[in-house]
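Every protein chain except one is present and positioned as in the full complex.
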Amino acid sequence: MDKIVAGVIGAGRIGKLHINNLKANPRVRIKMVSDIFADKLNEWFKDSGVEQITKNYLDIFEDAEINTVFICSPTDTHANLIKLAAEHNKHVFCEKPISFDDRETIKAYEQIKKAGVKFQVGFNRRFDKNFKEMKTRVKGNKVGDVHLLKITSRDPEAPNLDYIESSGGMFMDMSIHDFDMARYLLDSEVKEVYAKGATLVNPAIGDKGDIDTAIITLTFENGALGVIDNSREAVYGYDQRIEVFGNGGALVADNETSTNLKYYHSNTVEMDQPLHFFLERYNDSFISETQEFVDSIINDRETEVAFTDGIMAQRIAQAAKESYETGKPVKVNNEIG
Amino acid sequence: MDKIVAGVIGAGRIGKLHINNLKANPRVRIKMVSDIFADKLNEWFKDSGVEQITKNYLDIFEDAEINTVFICSPTDTHANLIKLAAEHNKHVFCEKPISFDDRETIKAYEQIKKAGVKFQVGFNRRFDKNFKEMKTRVKGNKVGDVHLLKITSRDPEAPNLDYIESSGGMFMDMSIHDFDMARYLLDSEVKEVYAKGATLVNPAIGDKGDIDTAIITLTFENGALGVIDNSREAVYGYDQRIEVFGNGGALVADNETSTNLKYYHSNTVEMDQPLHFFLERYNDSFISETQEFVDSIINDRETEVAFTDGIMAQRIAQAAKESYETGKPVKVNNEIG
Amino acid sequence: MDKIVAGVIGAGRIGKLHINNLKANPRVRIKMVSDIFADKLNEWFKDSGVEQITKNYLDIFEDAEINTVFICSPTDTHANLIKLAAEHNKHVFCEKPISFDDRETIKAYEQIKKAGVKFQVGFNRRFDKNFKEMKTRVKGNKVGDVHLLKITSRDPEAPNLDYIESSGGMFMDMSIHDFDMARYLLDSEVKEVYAKGATLVNPAIGDKGDIDTAIITLTFENGALGVIDNSREAVYGYDQRIEVFGNGGALVADNETSTNLKYYHSNTVEMDQPLHFFLERYNDSFISETQEFVDSIINDRETEVAFTDGIMAQRIAQAAKESYETGKPVKVNNEIG
Partner (left out) sequence: MDKIVAGVIGAGRIGKLHINNLKANPRVRIKMVSDIFADKLNEWFKDSGVEQITKNYLDIFEDAEINTVFICSPTDTHANLIKLAAEHNKHVFCEKPISFDDRETIKAYEQIKKAGVKFQVGFNRRFDKNFKEMKTRVKGNKVGDVHLLKITSRDPEAPNLDYIESSGGMFMDMSIHDFDMARYLLDSEVKEVYAKGATLVNPAIGDKGDIDTAIITLTFENGALGVIDNSREAVYGYDQRIEVFGNGGALVADNETSTNLKYYHSNTVEMDQPLHFFLERYNDSFISETQEFVDSIINDRETEVAFTDGIMAQRIAQAAKESYETGKPVKVNNEIG
């Protein structure tokens, strides 16, 4: 095989993003996209690089040529779609989180394992050049034994309240990327979580039962401690910084900016703000994650983000939520099945 | 009064540091220093700028000319010395912590209040130009309502094990500066602490019942959340960074270095490491703290670090210790008396 | 027209680079490439995205479908190829310099003007995001009237001596990019040049009659002064910095790096070196320059780098050479024809 035949389920913001990136990948033929609002997508479809559009995702599963599905629909549809993919023996790229429910996630995991198809979950930040290099150096012992991990992860603006309701909550929706990054960088499981949350950005978020600000302490199996600080709204842009500290030194990754210009004038000295949001900041990593996924299918190798990575990040998110609600540290179950 | 007459109790590292700074202050006459090892200090005494040296600190209290004492002796002697100062109506500059015991501290506080003398506790970092400016801007609403405070505070090397034993533990000895900085920058009391600690630098520190690495989550009365990360050993130098984040923006203070040179060569690009330790990093703030203290006496105004600041920082340290030991968040009592 | 049909003359390093970029451009069909070493290019040709390969560039001119030629052959062939393109009514993208001889260049210019085809010269740096933004801000009066322009431009390693001989000399080969950048950023012609050169990197370069190090002072028609410093060998990588200073402030563009990681360890603090050389540093600008060129053809608009831009940059290079040889400042002729 030198080309995969892809079907994409869901043509919202993230679905369109993946389609656009896949279009430029010479090893991908995008045969079909399904979306319940397919009617409204005619204009976009014309230049999308996709051959067919349908309202019914079953068309994708029933197409014998399509060997790979990209699941970009809402989280509550994922489990069923994964089951269908396993039944139809199609490889799966699935957006995060896989599911809000651990038992459902494990069931999907078993189905995929049994089918023997490739599976990758959409933790795109692993493919960012700064964090990838950081991981390489941590693994190469540049900081020695890791003692502390610090992740700052702040969105530029809170999502709308409708989204909040269906998001699974800040830990499951937003912090989950940081939980994955923590596991990725340290190659160690999180064994305990303590999460302190608050509603400081917008009280209406609290009315929806969610929070918008948090400090989350992680304890890793290898003894290291970690801390994540999250906010739904940093007025200066998307703030994405990471630091790994060990007995051999520290590595610090700063924000990316549009240009590196410094502007000196009579009032102050200015630099660019951090790139606005994930589409700008992680553009390259979104391209890389599907390139790597396609490569893992064509060369029949392990994907770079396993199903179990999705399971573990979700369990940390669930533990964080429980900790926030109970006011106590919560153990994370790292056993699968 | 245009000059204070000072007595200094304790001529260890910090005592000598203050004496050296006071010597250059034209508004200070250093009449006497007491130290139990006075015998071994002859060489140093010659150029110290101090008029007399004694083994007996009572000589200082009994000297009618001396109107101000600088308490630089071990923590377990502070309470008694403060009592004596109050009885002899002398102003007091006291190194942190005031005492390891809250009741003892409160008693000393009552004595000082009754005597009506000036009292300043040695939280020198408040006088650092970066943090002072940060405070000014936070107060000036440059970041709006504060949502998150982050303090990184790491020593370049762990103290020797003997010191560990008498230090009161890492929270009381080291983190206490960060607790004071947190209160100082946010102008808000800490109402709850959760501390996660570990012994990652040196297991022998654990054998002494102490820790060397910690992540401490603070909840402030004004709703803000804070996090402090501490390590007893950063191999690259004294790491002292602070960030205040609010709904109007963020302020970030980085480390100070010896020079700002960048060195580009065939292997890498190099910058200076952070200044080695507190003597280098906070040199100017040590000078300023006693200058300001002297000024508060001469101009009969409030000192810039009140006795209650010492009490509160200690209570946070005690709460952190309790949290670390119990594995639960702990409320901080902010009522005096 | 929604697609150009391209022929590329010369498949050396820069020719291959453009072909690779054009291949990814949906508005380009690369019909033919010519190279005198076509025999040796079979392996590369297979995945090149080019339809035909030939040893004879005349095949390109004689192909009626091809409407655009990319001239990527040695400089001494450019004038003849431009003449042929004008005769065959084909649009031209031509690598810099257009020619080593001003009269020859002007003749080619007249031919292109008469033919009315599009022409763009390969000053790719104009398309770099940092410098483009700098130009936008200078034009937007962010630094007020420009007083000083400073360009640092240093290669990571000297080219081989054979190349030196046919390069036209450092001013014409390397500094020419800086001369164009100077004119681009300031929107003003250079009226006088003073160049001081030296052979400090490698005496063998001097033996070939060239230099490897220079400081070039520019005087602009608008009164501003400029300075370029060049070296053929910066051991730490490709050093490309620019600063524009005026009565309203200054804009400074620094080098780009592979990652923004800082690495603190027991010996020093390290950052990434500048990106190694022009292929890494200006990768995006090479993509943009041909995208913009293609767009100017399809939308029948002016190209972003005019023929006259090539003429002027070459004249500054010639003046610099004369200044270096005579030890005197030299006036630049800014009249065409």
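Think of it as A, B and C in the order they're written, each chain with its own count starting at 1.
We take it that contacts are C-beta pairs under 8 Å (C-beta built on N, C-alpha and C of every residue); 3 or more make two chains touch, one makes a residue touch a chain.
Every value quoted in this text rests on a predicted model; they were computed, and no experiment measured them.
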item	value
Chains in view that touch the one left out, judged over the entire complex	A, B, C
Options C:K83, C:K129, C:H147 or C:K208, residue touching the unrepresented chain	C:H147
Contact residue for the chain not shown (choose from C:I14, C:I176, C:A224 or C:L275)	C:A224
Given C:N21, C:T213, C:Q240 or C:S296, the one touching the chain that is not displayed	C:T213
Residues in subunit B touching the chain absent from view	24, 129-130, 133-134, 137, 142-143, 248-256, 258-266
Residues of subunit A (touch criterion as defined above) contacting the omitted chain	234-237, 239, 262, 264-266, 268-274
Where the missing chain touches subunit C, by residue	145, 147-148, 150, 152, 154, 194, 196, 198, 200-201, 213-215, 217, 219, 223-227, 229, 231, 233-236, 239, 245, 247-250, 327-329
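By definition in this document, only the chains that are shown with their structure count from here on.
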item	value
Topology of the chain contact graph, where touching chains are joined (line, ring, star, complete, other)	complete
Same or different residue numbers at the subunit A/subunit C copy interface, by half rule	same
Magnitude of the superposing rotation for subunit A and subunit B (Cα, nearest 5°)	180
Euclidean distance of C-alpha centroids - subunit A vs subunit B, Å	43
Multi-chain contact sites of subunit B, meaning residues that touch two or more partners	234-236, 239
